[in-house]
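Reading through the structure tokens given below for one structure.
One protein chain omitted, others in place.
Which chain is which? They are A, B and C, in the order written, and residues in each are numbered from 1.
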Amino acid sequence: MVGGGRGAFIGAVHRMAAAIDGQIELVCGAFSSDPQVSLLSGKDLFLPAERCYASYTQMMEEEAKLPLGERMDFVSIVTPNHLHFTPAMLALEHGFHVVCDKPLCLTLDEAIQLREKVRTTGLIFALTHNYTGYPMVKQARHLVSGGALGKIRRVVIEYAQGWLSDDLESTGHKQASWRTDPALAGIAGAMGDIGTHAENLCAYITGLQVASVCADLHTHISGRRLDDDGNVLLRFENDARGILTVSQVAAGEENNLRIKIYGEYGGLEWTQMEPNTLIVRWNDKPTQIYRTGGPGLCAQAEAHTRLPSGHPEGYLEAFANIYRNVAHCIQARLNHETVDEIYLDFPSADDGVRGMAFIEAVVQSYKEKSWIESERSKTKNI
Amino acid sequence: MVGGGRGAFIGAVHRMAAAIDGQIELVCGAFSSDPQVSLLSGKDLFLPAERCYASYTQMMEEEAKLPLGERMDFVSIVTPNHLHFTPAMLALEHGFHVVCDKPLCLTLDEAIQLREKVRTTGLIFALTHNYTGYPMVKQARHLVSGGALGKIRRVVIEYAQGWLSDDLESTGHKQASWRTDPALAGIAGAMGDIGTHAENLCAYITGLQVASVCADLHTHISGRRLDDDGNVLLRFENDARGILTVSQVAAGEENNLRIKIYGEYGGLEWTQMEPNTLIVRWNDKPTQIYRTGGPGLCAQAEAHTRLPSGHPEGYLEAFANIYRNVAHCIQARLNHETVDEIYLDFPSADDGVRGMAFIEAVVQSYKEKSWIESERSKTKNI
Amino acid sequence: MVGGGRGAFIGAVHRMAAAIDGQIELVCGAFSSDPQVSLLSGKDLFLPAERCYASYTQMMEEEAKLPLGERMDFVSIVTPNHLHFTPAMLALEHGFHVVCDKPLCLTLDEAIQLREKVRTTGLIFALTHNYTGYPMVKQARHLVSGGALGKIRRVVIEYAQGWLSDDLESTGHKQASWRTDPALAGIAGAMGDIGTHAENLCAYITGLQVASVCADLHTHISGRRLDDDGNVLLRFENDARGILTVSQVAAGEENNLRIKIYGEYGGLEWTQMEPNTLIVRWNDKPTQIYRTGGPGLCAQAEAHTRLPSGHPEGYLEAFANIYRNVAHCIQARLNHETVDEIYLDFPSADDGVRGMAFIEAVVQSYKEKSWIESERSKTKNI
Partner (left out) sequence: MVGGGRGAFIGAVHRMAAAIDGQIELVCGAFSSDPQVSLLSGKDLFLPAERCYASYTQMMEEEAKLPLGERMDFVSIVTPNHLHFTPAMLALEHGFHVVCDKPLCLTLDEAIQLREKVRTTGLIFALTHNYTGYPMVKQARHLVSGGALGKIRRVVIEYAQGWLSDDLESTGHKQASWRTDPALAGIAGAMGDIGTHAENLCAYITGLQVASVCADLHTHISGRRLDDDGNVLLRFENDARGILTVSQVAAGEENNLRIKIYGEYGGLEWTQMEPNTLIVRWNDKPTQIYRTGGPGLCAQAEAHTRLPSGHPEGYLEAFANIYRNVAHCIQARLNHETVDEIYLDFPSADDGVRGMAFIEAVVQSYKEKSWIESERSKTKNI
């Protein structure tokens, strides 16, 4: 693990998610840029001192020297955005599979380089757009791809949080500070932090490519250096239209990611804060409610569920689905086996490239007050 | 009543809404451009034949001849959009107060003329943007205007219907036909029909003026002559940002008007399909749910409620609130009394002007693919 | 109208409900036992003084002398419980159809007498168990009677209010006072006031007869003279089991009437506070949501809906469905026509008898701390 030392947020999430299914064991880490903090953080996690590394460079080098079976099988990168690219490249160069937090990196160019490295090394690379791990999101994707809704016409994606309603970064709040610092977070604030989750969710469910965007961004908190609120008009390649709206100053909102997708015959709605429910409304028959673990689900939704219906699975379980799938893929590689197709379902470097292209197009549109065409040649998955 | 003959939709709604409180009696009508249909429609409504007029012109003239107390006190105009302006002008000219269905007319110029006529005659003019009649909408307005949320930063307004998902107008469907016909509906389809409701609701609750818009419109049904789907980026004069998204091809949606308004300290959410609930979320304390008839409401919300909490009041009751308020205002005029301030709360010609300006700005923005400043000099209420 | 003078609650509800559909006009009333109050109340309602009667006896006698067409067509009895029996009998004796508020009267014996009078006179008698007027309740009944759920096994009915959480009756609160006074309300408090609504709703939807009950009643407020809370174990004739729980001291609850009915294949849930939604859950397929005005409804649900789906209809509209149906039945009688079967759907004196039998059984069970068999010979509809 790179990052995730004492006081970090997402590192602990990665560890809990990785632990649930009993397939993954934490064996080493460079938990902090401060070697002492790294060591103490590792001890908190019951690691031996010799595998609490002083830097990720050291970790990659030392672990690579260990024999297969003893050394780490993959590395999780859970640092702020500016520290994704270099350790990810390094890990791939040393032959380690990678699980990387989102967004992929700081620029589209970096993203394309990273994707290229993944392709040439042939290693497994997962990007933790964790919201696609929910069973009901998989069911939504199934309904769309199977044509149940007909041609998709309209998409409404909303991701509202309120935690940045005040100038937290001036109070020394760690999460707020790096997320509003362009050097650490990149060219976008809310749009990069949660807008890319929203974009990814839309792409995962609909399979649609964004053709052009027209965006408005705003910073409501005086002195803040990145956007904390933004709205985007979307046109898709199939001529569907949509809207993506994100905010981190939506006071009172918790983590309200919600998507509605409408086709010719019906529309579906899913909201992350009640993730075990998928609502599908029809023009000509009663609304249907699909439930995690319930009747009528596709195989992929069932395969990502641990409990009988009515036993709520949450954020960690969805996150764990990415880890579990990666673990199965790595296991299959180690055993020279073919992996079950079910486990190939996790966000990849392609998602990372598309996400970075989205951020750049949105920021450009906002600055130029105009519609921006997406650069399909760069972002399309080959 | 002008319009609302056999087979009409909104005319019957007006009649039910006007009847609930026992303050208003239907006394005459020109229910159809076909005199025979007008007569039969009037007989269905237990009216004497002599007050079922062959045309609205005839009705205005004949009724004006009757002595006060016998003649109608006001006229309701419930025809398609292209037949609002002329009968409304005629009614005002004959000294009748007016209740007019929305949108006010076909163009901003007409709207301004009509507002001018209302001002010069001093007559009462109500526009049935009925959604502002709900008690919880009034409570929302109270919370915003009282500053409970702090400065407003963000608005999300959604109005989704699915009933035009198919090419209904080709099947002879009356409602679909006129609403998709530019000669009858005006320059906008969904944006005019329901977008103006959304705009009005936003203005009513927030009191904010739109400074500029950037819009995308689309017609999803081949052959349809007006937009059936549209999305608008909003900038407000106080620097708040927002989004307004409407559709009549959101398959499976019924009449899903929903508004979220966020200020510095909290955000509120109201949805028309569960109108007796107002959700207010706070950064620093538990979410609050206000309920029609429940504790903690402002006087205006209480004054527009008929039943104890938990006895749901719906669309007709909200609509009836406009009629009841108009009735009280007219009654006070007749009695040369001052009307209680409570009853002055209904949409006016000013709302109509602002709505027409909104439609024109949205259509222009869509055509020019650019941001359009609102024409404040024309739309501001004096 | 008998009762419903100034300050009364349910009388105003009856008037609004009767007015909505434009089929019924209020022509006279004995609004209060105080002749002066009756007169003033009638003037508030735009009635001529000569038809504001000093007593219901006078009203029955005087109106009966008027020619058909001029005299009232039916009488609404909206007084407290102890004043249902006598005016209802009198009305029937004078040849007037009756709409009577619930519960039917004070004792099962009275109820049986009244039912007998209804039978012998052949007049129309409606009991305003208004919750059966909701379209989704009719859809629920349709699903059960059509066998969609299979044999019914389990019923859970809950009716919770909180308005009697304090000793309101000691403060002079009119509604609280008579409802907690055995002389005016009868032998049961909450169980009579709202328990009978719950029982009626269950009987309407399921068509099942209660075979025996085991009840617990309680008065939580010191000094109160009737129960304000009660729970009943139910056994039905088809061997289904259930529970009925009511309270008027469920602090914070508004008017929470909720019913769940489970059969072999699925279960349905309806709640009065969101009346336009009917949830049906299945063992083997996704949950279905039926909506007032939406797709997939039975004819009876459709026939009791005024607006397109998504335009919420509430308590008054459901109440109005009883009045509208009664009006059509009376109209048909007057015109010597056969009434459409749709309009025969309203609670009757049979419901009233069954309700009184239920109250008496519950109270007896509570007192004897034992199961009580229902007296089928008395209550069954012939």
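The working rule: a contact is a pair of C-beta atoms (placed from the backbone, for glycine too) under 8 Å apart; a residue touches a chain by one contact, two chains touch by 3 or more.
Worth saying up front: this structure is predicted, and the values here are computed from it rather than measured.
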item	value
Residue among C:Phe31, C:Phe96, C:Tyr134 or C:Tyr262 that touches the chain left out of view	C:Tyr262
Touch with the omitted chain, as defined above, among A:Val27, A:Leu45, A:Met89 or A:Ala148	A:Leu45
Among B:Leu66, B:Ala183, B:Ile289 or B:Leu334, the residue in touch with the chain that has been omitted	B:Ile289
Hidden-chain contact residue, picked from the options C:Arg119, C:Lys174, C:His218 or C:Lys367	C:His218
Those residues of chain B which, in the complete complex, touch the missing chain	280, 282-291, 294-296
Hidden partner chain, residues of chain A it touches	9, 12-13, 15-16, 19-22, 26, 45-46, 161, 163, 253-256, 272-276, 291, 293-294, 306-317
Residues belonging to chain C that touch the chain removed from view	149-150, 153-154, 156, 158, 160, 162, 165-166, 214, 216, 218, 220, 229, 231, 233, 235, 239, 241-243, 245, 247, 249-253, 260, 262-267, 280-283, 287, 369-371
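In this section, only the chains that are shown with their structure count from here on.
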item	value
Centroid comparison with chain C (C-alpha atoms), farthest chain	A
Euclidean distance of C-alpha centroids - chain A vs chain B, Å	43
Geometric centre distance via CA averages, chain C-chain B, whole Å	35
Computed distance of Cα centres, chain C from chain A, in Å	55
Per-residue multi-chain contacts in chain A, two or more chains	280, 282-283, 287
